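Of the protein chains in this complex, all but one are displayed in their positions.
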Amino acid sequence: MEQYGVILAFFIFGLVFVVANLTIASILSKKIKSQQKFELYECGEVAEGDAWIRFNNRFYLIALVFLVFDVEVVMIYPWAVALNEMIAEGNGVFAFWAMSVFVVILILGLAYDWIKGGLEWVKPNLLQLDYLKKDA
Amino acid sequence: MDNIFLWIAITLGAMVGLVSVVGIVSIYLERKISAFMQDRLGPMEVGFGSLVNAIAGKEVLREGRIGLAQSLADGLKLLQKEDIIPDGADKFLFKLAPMIVFAGTFSTFAALPLAEYFIPADVNIGLFYILAISSFGVSGILMAGWSSNNKWGLLGSLRSTAQMVSYEIPVGVSLVSIVMLTGTLSMKGIVVAQEGWFWNWHLFGAVGHHGLIGFVLLPMMVINFIAYFIGSLAETNRAPFDIPEAESELVAGYHTEYTGMRFAIFFLAEYGAIFVGNAIAVALFLGGWYSGIPAIDQANIPGIAPLVFILKTFVLIFVVMWIRWTLPRLRVDQLMTLCWKYLIPFTLFTFFSVAIYKVFIV
Amino acid sequence: MVIADFAFILVAAFVLICACVVVFHNKIIYSAFALLFCFFGVAGLYVFLNAEFLAGTQLLVYVGGISVLILFGILLTKNIEDLTSKEVSTQKIFGGLISVTFLGGLIYMVNSVDWKVSTPKPIENSPVEIGKLFMSDFLIPFEIAGVLLLVALIGAVVIGRDTDKDLEV
Amino acid sequence: MTPEEIFNKLKDKFGESKILSVHNNESAEVDICDPFINIEPLAMTEVAKFLKNDSELAFDQCCCISGVDLGDDLQAVYHLYSFNQKHKICLKATTNRENPAIGTTALTWGISGWLERETYDMFGIIFKNHPDHRRILLEEDWEGYPLRKDYEFPRYWRGMEVTPEEDYGTD
Partner (left out) sequence: MEQIKTDLMTINMGPQHPSTHGVLRLELKTDGEIVDSCRPYLGYLHRCFEKHCESLDYLKIVPFTDRMDYLAAMNNNWAFALAVEKMMGIEVPEKCEYLRVIVSELNRIASHIIAFGTFGLDIGAFTPFLLAFNQRELIFDLLEEASGARMLYNYIWVGGVARDVTSEWLKKVKGFCESYKPVINEIDDLLSYNKIFVSRAANVGIVPKDLAIDYGFTGPNLRGSGIEFDLRKDEPYSIYDKFDFDVPIGSGEEGTLGDCWDRYMCRIRETRESIKIIEQALEGISLEGDIYEAVPKNFNKMPKGEVYVRSETPRGEMGIYIVSEGGKAPTPYRCKVRSPAFCALSILEKIAKGVMISDIIVILGSIDIVLGEVDR
């Protein structure tokens, strides 16, 4: 428990450290008001359109696939830690096959995704863009 | 009760010192290394003397000859920069984001096994803890990119998030092999398992555990190490995986709108993350605080352990910089392909190999 | 353990505050980030229950995975910056009634149950125990979880394939 | 092919009303000049298409379109080159100053789109049926066409001083 107290202390100190630094900076820094400074950076032009728009859902799918594998990793870890003891208890082979089934099921999923293109980032086929098509 | 507070005070102090030194030294090294690789000199002018003069308001003489105080001077400069929050930004989240990113990174320092008796929080799930807490920083980056209401920032943070979560998988799987060998998640336990000569390091297989037959695992462990190393490069957004802040495409990625000290905090957190990423590689694959030669270990020379550990980490950091200044940048789809179609299958393969080795061979 | 109690109150208060923000804040993106912190705090609560491994899992899966998923999900919605949760005024009385009933029921339950307070010895090395339990008592659920994840993966692909048909490689 | 051959071929195809005349070094009233063919301005579109698609002519690249202010008239000068046949030709289309209009060649050569926009930007020649007829180098709200000889430099633009006072009105 005490160990986690240390971690909590580290986390809180991380926040405090930033606040302290920013406070020092705000004391040391000069402030010169100018409206243009507070405009958003868009390469020197006035920003057009909004950044807060409906975004491409590919990011969502990546997160979804990630989550599945994340859960898998989380479930492998306790098994891996316990493997030594399970071997010592004579359950090693059983544990191996049990885990194999679990992982192979997921590898099947990965393979399915792979074949169906679920692992592809939204990527245009640069060899078949519109302007190239009519020549082919 | 006093004991724990004293411990927290000591370790916090040490780790704050470490993170600052790591930041300053890494930035200096990065400049010098890149300069030497590119046939130029890098920072040459700013020495400690000129820095002192500058602070005292005296005439600044060019006293340094190798620019040792350059990073410090930059830090001082950043402290004096105006803090600008754009009008269009979501101010609360904009301010919160650097804190989250830094606190997330700094928390990982709590489980760094610098020496056998100097692990701030020697929790029994240490490895798992570091993996878990580093995913916390992801949300900070997303927050930074979204709140600044900047298109480059948003694109950068989305790329960054997708990249960091994806590469958590190969990193996680590649480390399972080591957990299987050592049977513990404690950082201390994993490092202690590699005591003695350097062939006991996990990079060279499982010699430390099972004698010569452990060499069978050498290729597996090398693959694991490479997969982990690539993964940690990607998780820390380093070249060739620096697409989230690719300056030629996204200007500066998620911290485009950040100025002054807030920007410096991101920078510090980034270098801290690089240090932690490589420190884990050292602890898990390269024998941690053991020098690899029993004669110069902590048993004989007290106090050498943290030095050995930090030195090894900096060797890896050098490799990271070397890679950055050598390789071009990947595109976002190629990055995902590398992760899902190469690293994950390879690490799953090594996972099975080590499992078979554990269950059927030894 | 006064300090531990203090820390517990701190963490619990953090979780509660975050949870309140999730429910009451007008901006959906704030709710999402508050939910993330709420998950983070819950991980802390797990630690107080000596379930370190579970805490790590909470961080890895909920903070690093599900929160990101939710945030991405929000980025898919339109006009997030002025998307506010609307008050449904027509349902006020009815809703209030239901909540009060539930609250009453909960209070009654809490009071009527004869709580057994026991302090079992904390498990020394929880991941090992969890690993062993996976391979013995909970083997079937463990494998079923694998199948469930497979279904999720396939589902992800099906969604993905349908939405970017025009970009099919 | 020589300019005469091109001229005759074009005249056979389009008739004298559209293909006006051909000039050679010798026949021109100037001292030095590349051979060129005068074209009726509004016929440019079809002539260009023919020049590109005819297998003997095969002018596949439009090197340059330059506007010239002739005083009373405005002129667009087209320099064409054929990678296939390795020959080149110069076309000229002259239009009146008040209502300058020339048929576009932007649908024939990709590059013409921008070159014509530049000519429009500088001379105010309207290219009929141009798919994207905007200014290119100057701002959309710029007044006047700078390369015309009678162009007067503006003193201010959007409140900014664009011509220094001492230079204003002296040119």
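Residue numbering begins at 1 within each chain, and the chains themselves are lettered A, B, C and D in the order written.
Just so it is clear, contacts are C-beta pairs under 8 Å (C-beta built on N, C-alpha and C of every residue); 3 or more make two chains touch, one makes a residue touch a chain.
As the structure is a computational prediction, the values presented were derived from the model and not from experiment.
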Among D:Ile6, D:Leu57 or D:Leu115, exactly one should touch the missing chain; which is it? D:Leu115
From the list B:Lys81, B:Lys95, B:His210 or B:Arg331, pick the residue that touches the absent chain. B:Arg331
Contact with the hidden chain, among B:Val251, B:Leu268, B:Ala281 or B:Cys339, goes to B:Val251
Footprint left on subunit A by the chain that the document does not show: 42-45, 47-49, 51, 53-59, 121-124, 126-127, 129-132, 135
In subunit D, positions touching the absent partner: 28, 30-34, 60-64, 66-69, 77, 79, 83, 86, 90, 109-111, 113-115, 118, 122, 136-139, 146-147, 171
List every residue of subunit B that touches the chain not included in the displayed model. 34, 37-40, 151-152, 155, 239-240, 242-243, 246-251, 325-334
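Here, only the chains that are shown with their structure count from here on.
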More contacting C-beta pairs: B-C or A-B? A-B
Chain-centre distance (mean CA atoms) for subunit C and subunit D, in whole Å, is 70
Just give me the whole-number Å value for how far the CA centre of subunit A lies from that of subunit D. 56
Subunit B to subunit C, mean C-alpha position gap in Å, rounds to 29
Where subunit A touches two or more other chains, by residue: 4-5, 50, 52, 55, 59, 63, 65-66, 70, 73, 77, 80-83, 85, 95, 99, 103, 110, 120, 122-123
Which parts of subunit B, given as residue numbers and ranges, touch two or more other chains? 4, 123, 128-129, 146, 158, 161, 165, 168, 183, 185
What part of subunit A is in contact with subunit C in the complex they form? 1, 4-5, 8, 50, 52-55, 57-61, 63-68, 70-75, 77-83, 85-86, 91, 94-95, 98-99, 101-103, 105-106, 108-110, 112-113, 116-118, 120, 122-125
Flag every residue of subunit B that touches subunit A in the complex, lowest number first. 4, 7-8, 11-12, 15-16, 78-89, 98-99, 102-107, 109-111, 120-123, 128-129, 146, 148-154, 158, 161-162, 165-166, 168-169, 172-173, 176, 179-180, 183-185, 251, 256-257, 260-262, 264-265, 332-333, 336-337, 340-341, 344-345, 348, 351-352, 355-356, 358-360
Over in the complex, which subunit C residues touch subunit A? Could you list them? 3-4, 7, 11, 44, 47-48, 50, 52-53, 57, 60-61, 64-66, 68-69, 72-73, 75-81, 125, 127-132, 134-136, 139, 142-143, 145-147, 149-150, 152-154, 156-157, 159-161, 163-164, 167-169
